[in-house]
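All protein chains of the complex are present and in place, except for one that has been dropped.
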Amino acid sequence: MNAPHPAHFESSTSPFPMNRWWIAGFSWELKDKPVARKILGRSLVLFRTPDGQVSALEDRCCHKELPLSLGSIEETGLRCGYHGLLFSHAGACIEIPGQEIIPSKACVRRFPLMERDQVLWVWIGRTASDLPNDEPPHYSFHNDPDFEFGGDCYHYDAPYQLIHDNLMDLSHLGYVHTKTIGGNPKVHMNAKLSVTQEGDQVNVIRLMPGSVPPPTYTAAWPFKGLVDRWQEVEFHVSHVLVWSGAMDQGSGSFDDPHRVGFHMRGFHGVTPETEHSTHYFWTIANNPQPGRDNVTQLVVDQTAATFLEDKHIIEAQWKNQCQFEERSTLSIHVDGGPNRARRVIERLCQEQVTT
Amino acid sequence: MNAPHPAHFESSTSPFPMNRWWIAGFSWELKDKPVARKILGRSLVLFRTPDGQVSALEDRCCHKELPLSLGSIEETGLRCGYHGLLFSHAGACIEIPGQEIIPSKACVRRFPLMERDQVLWVWIGRTASDLPNDEPPHYSFHNDPDFEFGGDCYHYDAPYQLIHDNLMDLSHLGYVHTKTIGGNPKVHMNAKLSVTQEGDQVNVIRLMPGSVPPPTYTAAWPFKGLVDRWQEVEFHVSHVLVWSGAMDQGSGSFDDPHRVGFHMRGFHGVTPETEHSTHYFWTIANNPQPGRDNVTQLVVDQTAATFLEDKHIIEAQWKNQCQFEERSTLSIHVDGGPNRARRVIERLCQEQVTT
Partner (left out) sequence: MNAPHPAHFESSTSPFPMNRWWIAGFSWELKDKPVARKILGRSLVLFRTPDGQVSALEDRCCHKELPLSLGSIEETGLRCGYHGLLFSHAGACIEIPGQEIIPSKACVRRFPLMERDQVLWVWIGRTASDLPNDEPPHYSFHNDPDFEFGGDCYHYDAPYQLIHDNLMDLSHLGYVHTKTIGGNPKVHMNAKLSVTQEGDQVNVIRLMPGSVPPPTYTAAWPFKGLVDRWQEVEFHVSHVLVWSGAMDQGSGSFDDPHRVGFHMRGFHGVTPETEHSTHYFWTIANNPQPGRDNVTQLVVDQTAATFLEDKHIIEAQWKNQCQFEERSTLSIHVDGGPNRARRVIERLCQEQVTT
């Protein structure tokens, strides 16, 4: 009955699974200015040099500690905005104005950064010598000719696991998102639910045959009446994939991966900024209906509004959790998915404490 | 000579007298939305169902800890805005969407709430089992056909006893409220002063015969010249009543409770929000002069302005007290009333520590 209180778990010395790839942003963010971003408690500066190369360095000049993100991008690296020290992609100081010798200590820590399908992935090792032994995953819907997408980065004043909870239990749609992707709350709460797990991946499938389509759906697709609606959620430690959609009632099978109808593919990069704040990097891709303009923009706009509703709820929830003393909470039927995801994170954090 | 430093007293483990009725708001605040309000350090949600019943619950859903004040009022109670759990007036969960069994643990703490003469009184017990053995008092001037009134709720970033100090020593009127209810400062400081006590009630009477009436008074009442002015203050632990007014010089006796002239009846609910912040629920009632319109609105507006001046002074005072280290202060003649009130509170707090 009692779920572990979030505050309890966070008192652990390692609140995030380290030594893995986390999402640091999107490709289109790196233009002519460096970007400051704190990831898992580390202050980073992200930048792209004119030759297209991307880099993540500690956001602190080794001379007087000015954030390097206040500096300027040059052909060969990033120059500090105070006394002009120049740093390469690898974090080595390659110029100290006013002196010829560059001491070997003149460098800043570099964090491995990879760009894949417009997602920027950064490796946060427990120490500087913990380096990646794998590559970050691909995400095909950013490169699929049948889909169009848009997205944004939101900042949350709440710990990352509250966002996992939210994404892993979509039963809240009927109460929180009545204006966009909601629908009849009772249908949501009573949806047929399946929760499975493969390693660190948790899958939640919710099927709502014969539903009334919600506002965003009818605006985006010419449904004839009731719909067979699905939500398939894949939890990964660093991100959550949500495949949702609907087809005219009886027009296809939930078992057919190529089924007809309206499809939305949500990408949710949930990256801790600190123990108590989170970056939420999201995109939403949809299969636009031929001959109907602006549907993608509509879907992106309504998704943006929907996610702001979640942010409002989750930040209020966190503020309340901070305010009340550590007390047990009630688990209910729909918490199955979220609780599985929490156990994955908890185990990974404990493993890194003991190793 | 040295008064106890406020900071000293507040380090006590029980900064507020518990197990009593405190003012939580006014009747007119409870409409179609729940109201979040922290009282004596407890976060409450106050609401009224369509049948008129009022209720105060802990403002935290027992499932995921969202403030219930973000939920919505239904016929039978308050529904959480995240996953839709429904709570009765008594705090029992009466519906969990998506599951049939409601565990007995599914409930939130209820705080007794009573509505009397448009004042909402909440009982804050030291524990959930400390329940009221008396009823909150009536306040007749909210229901008196000879009086009209208005009021408001102010929030103070200052501890409640600084507001008691202010109300129990009206000598500050000549320095702080020169534009409204002030008057000659020397007359105020030299007013004939009587301080008496009956149990936990402290009374301060200040009489200023032959005074020049201040701006608010002349705007509200057709005085002929000098006035005999009075201020009678009753300190109760949870609220302070201030009867002030004036009559044409020599036109009546201060001993006559039904004396002629202009009467103002101030109700001041001073309720700690936390140790260092306070709700100030006030109304001002006056006997409107026949044939003169808008006098009540004028009195309410000028009272509102006057109380904002107090708020400005008291918040600056508190900020300064926090800034300076614990140091003795000087007590002067006019502190007699405030010091008595402080001793009442101090005794009540100490009694609850030892019991």
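The first chain written gets the first letter, and so on, giving A and B; residue counts start at 1 in each chain.
The criterion applied here is as follows: a residue touches a chain if its C-beta (ideal position, glycine included) is under 8 Å from a C-beta of that chain, and two chains touch if they have at least 3 such contacts.
These numbers come from a predicted model, not from an experiment.
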Absent-chain contact - pick from A:Met18, A:Ile96, A:Cys153 or A:Val212: A:Ile96
Touch with the omitted chain, as defined above, among A:Ser27, A:Ser43, A:Thr76 or A:Gln201: A:Ser43
Contact partner of the left-out chain, one of B:Ser88, B:Ser171 or B:Ser244: B:Ser171
Looking at the full complex, which residue from B:Ala90, B:Ala128, B:Leu308 or B:Ile332 touches the chain that isn't shown here? B:Ile332
The missing chain sits against subunit A at residues 43, 59-60, 62-67, 70, 79-85, 96-99, 103, 105-106
Tell me which stretches of subunit B touch the chain missing from the display. 1, 165, 169, 171-172, 174-176, 185-186, 188-190, 313, 316-317, 319-321, 323-324, 329-334
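To be clear about the criterion, only the chains that are shown with their structure count from here on.
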Can you give the whole-Å distance between the Cα centres of subunit A and subunit B? 47
